[in-house]
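One protein chain omitted, others in place.
Letters A and B mark the chains as written, and numbering starts fresh at 1 in each.
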Amino acid sequence: MSTTVLGTRTGTRRIPSRRVSRLTDLAARWGFVTPAAILLIATLAYPIGYTLYISFAAINLGTFSPDEWVGWDNYLTVFEDDRFWDSLWVTFVYLVFALPLQMFLGFLSAFLINADWKGRGVVRAAFIIPMVIAPVIAGGIWRMLLDPLWGIANYLLGIVGLGPIEWLADPFWAMFTIILIDTWRWTPFITLIASAALLSLPRDVFEAAAIDGANWWTTLWRVAMPLLVPVIAATFVVRWLGAVKMFDIALAATHGGPGRATSVVNLFIYEEAFRSLKFAESAAMSLIVLVITMVLTAIFLRGTRMLEERN
Amino acid sequence: MTQATRISTGTSRRRLLGTALALPAVMLGRTAQGQAGGGLGTAESPISIRMLANSSYSNLWQSAMVPEFNKHFPHIKVQIDGVPYNEQLAKTMLDLTGAKPTYDFYTVDDPWVPQVAQTGHLLDLKKDAAAWTAADFDWNDFNSAPLAASEWKGGQFGVPVRSNMLLMFYNRTHFSKAGLPAPTPKLTWTEFRAQMPKLVQNLGGSGPANAWAISTYFTRDTLTPTIWQAILNAHGGELVDGNGKPIFANDVGQLALQTHIDLLQWAPPGAKAHGFTESLQAFRQGQTAVMFQWGSVFRGTAVDTGSTTLKTEEVGIQVMPVGSARAGTHRGIWNGCVSAKTPNQRAAWAFWQWLSSRQGEAFASDVVGSFPARKSTLASNPASAWLKPVFTTLQEAYEVAAAGRMWRPRSAKSDQAQQILADETARAFSGDVKVAEALDSASRKIARLRL
Partner (left out) sequence: MSTTAARRRPSAYRRRNAFLRQLRIWSGVATCVLFLLPIAWMVLTSLKQQRDIFTTPPTLFFTPTLETYINYLFNYDLPARMLNTVIVAGGASFISIVVGSMAGYALARIKLRGATTIGVIILLSRGVPPIALAVPMFLVARAMGLLDHHITLILAYCTFLIPYVMWLMRGFFKALPDELEEAAKIDGCSRFGAFFRIIVPISLPGLLSTLIFSIILAWEELLFALVLTNRAASTVPVVISGIAGDTVNGANWGALTAVGTMTVIPVVIFALLVQKWLIQGLADGATKG
């Protein structure tokens, strides 16, 4: 779009400067991406390369360096470990419930808290607090609230004659709890971004729709949605990439238990790396997770593009 | 607040008995200087050493212990950096294996010693540091169990500086309300099992239960297996044999794990998700009669009124119940280790030497509340009265631990084994698999580690 505009504009200029200006323009265009690319290559190339390398090696813990090439051994070890497969399944369950829930609640609450009144700045600022709390504290507070012995949740449920619910000790409820805490923590992120998206919607579009007599549903679906698609999609992708890596909440709230009910894959990798110091195996696992994540992200990106083009 | 008062009372008391005890250390400070390993510093050129320690106590050590140390060694500046427990091993390994480590000395937890020593970068204190060891530093005075925590392949790579044992805490009020005699160290598992139903009670006399028999670790955590391991050891079983082969997937192992799981019946609601903090809080709130827990929590459980609702005379402490072989306990020693790479080996060893000497232990147990490992310290009369029953129990626990080899597998892969145990037995706790199956699976996986 913008390039065609550019073409016609440069076309009106004198011929000799045209090539120069096209080159400067190309440089300018690349100038937008290059800083990010250079910074990330500089900081990430070695770590990712190293991870790839040690995933095929045995680590000598005496020197903390790879000392033997073992081929696919680490990968085979990982593939044989049922704990790894369990953790992938747990992660899948968590994602399938947590992501849509957070997206829905996030946009809904963004709509609600952005009603035009004088308190909305405070409400919006207060809404980000759950995100700021360190995961270990967030997990701990929820443990306190949900503990059957001294938690207020079961106490209140008891007053209305429900429960007691073993929030953390029952596999089903433990997963429920993890999703609950994660949703509590990250819905504000969706809300934050969605608020900005709603705020940047051009006002005149709505006024035009209102004058045309469109009801709120049509306005939302036909007018707001298409404009929001890029942001919704971006928010989803960012949240997805964040959620895949979740382990701190599980560590703080349930330690991955009971059994393996909430042992998400990143928690398992963390334990293998930092507790058992199995850095080679955890590198192999990390790369497997990377590949899975990449494939799924690619699918989401394709979906994003399709949605964007449809509008 | 409590910390501040602790420190101030400690220093004033120190001043009284200070001079007499300080003499040997001062003499040590005067002996041979200027050889390999660096000196002990002078007023003109003091030596700075840096320690990597656990953040549970690094601040307290820095504020209370270092000034005391500096009374004897004024020219050694000590900086202590704290790391959270979960990341401490990785951080220690990363630092120690570098060409120029940041740290001169480390605290290393009991199961980590083989792994850290295996790198070959720790000083063998009995051999390499012998020349800088005071003549009156009596290695044989240490109880063998805590000292063995820092032994690896014939070397002595550390000294016990903060000892801890898994013990049985009990609440006398609960036992008397239930019409039961207060436990003694002779209490057997059979007797305790018979008592537990009665300990689930309403302390007010009638109404639904508001007190339960037991709180301890049940959650998926690397420390949870230490509980049933203590039961296993009490029944004469062991986790691994001399060659590192797992030998726990048998009747004794099943009995031990089942006993641990059965405790849940008499534990407070939600106990299945309880670990260190929760089990501790339940006991401190007077909600459980018995707690299997690390001895170090005694002060915050029975003495410090800010953190506990219990009175000192209410709380009893002893070894865990007796099985078919002996009483039970489990070892958890923090060891002071010195990097073999630092030029300041001598100064670093001077710190550990002071801390693990009789006077250092007396100071530490009184002021910072950490437990000693020396027989002579444990036999002495502690400055604070509440320490007396603790000292008696510790001495007994050390002996029991030595007899039943009650510690985590001595191997560079100890933590890996513990992680597997935690993971597999957690499934038995949640009811996903039977006890036998969990143990078999853990045994298979640990066998593959070749400990």
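Things worth noting here:
Throughout what follows, a residue touches a chain if its C-beta (ideal position, glycine included) is under 8 Å from a C-beta of that chain, and two chains touch if they have at least 3 such contacts.
Every value quoted in this text rests on a predicted model; they were computed, and no experiment measured them.
Touch, as defined at the top, links the missing chain to these shown chains in the whole complex: A, B.
Contact with the undisplayed chain is limited, among B:G82, B:P321 or B:G336, to B:G82.
Touching the missing chain, out of B:T173, B:T259 or B:Q287, is residue B:Q287. Only one residue from A:N74, A:T187, A:T262 or A:S276 touches the chain missing from this view: A:T187.
Residue positions on chain A in contact with the hidden chain: 1-3, 5-6, 9, 25, 28-33, 35-37, 39-40, 42-44, 46-48, 50-51, 64, 109, 111-117, 119-138, 140-142, 144-145, 149-152, 155, 184, 187-189, 192-193, 195-197, 199-200, 202-204, 206-207, 210-211, 227-235, 237-238, 241-242, 244-245, 248, 252, 266, 269-270, 273-274, 279, 282-283, 285-287, 289-290, 293-294, 297-298, 301, 308, in rising order.
With the whole complex as reference, residues 1, 3-4, 52, 54-59, 63, 79, 81-87, 90-91, 94, 98, 102, 162, 164, 210, 276-277, 280-282, 284-285, 287, 294, 296-297, 299-300, 305-309, 370 of chain B touch the missing chain.
In this section, only the chains that are shown with their structure count from here on.
Rounded to a whole number, the gap between the C-alpha centres of chain A and chain B is 40 angstrom. Against chain B, in their complex, chain A makes its touches with residues 61-64, 83, 143, 147-151, 164, 166-169, 171, 174, 254-261, 263, 271-278. Note for the complex: chain B touches chain A at residues 86-87, 89-90, 93-94, 97-98, 115, 118-121, 219-222, 268-273, 275, 278, 281-282, 285, 287, 412-413, 415-416, 419, 423, 426-427, 429-432.
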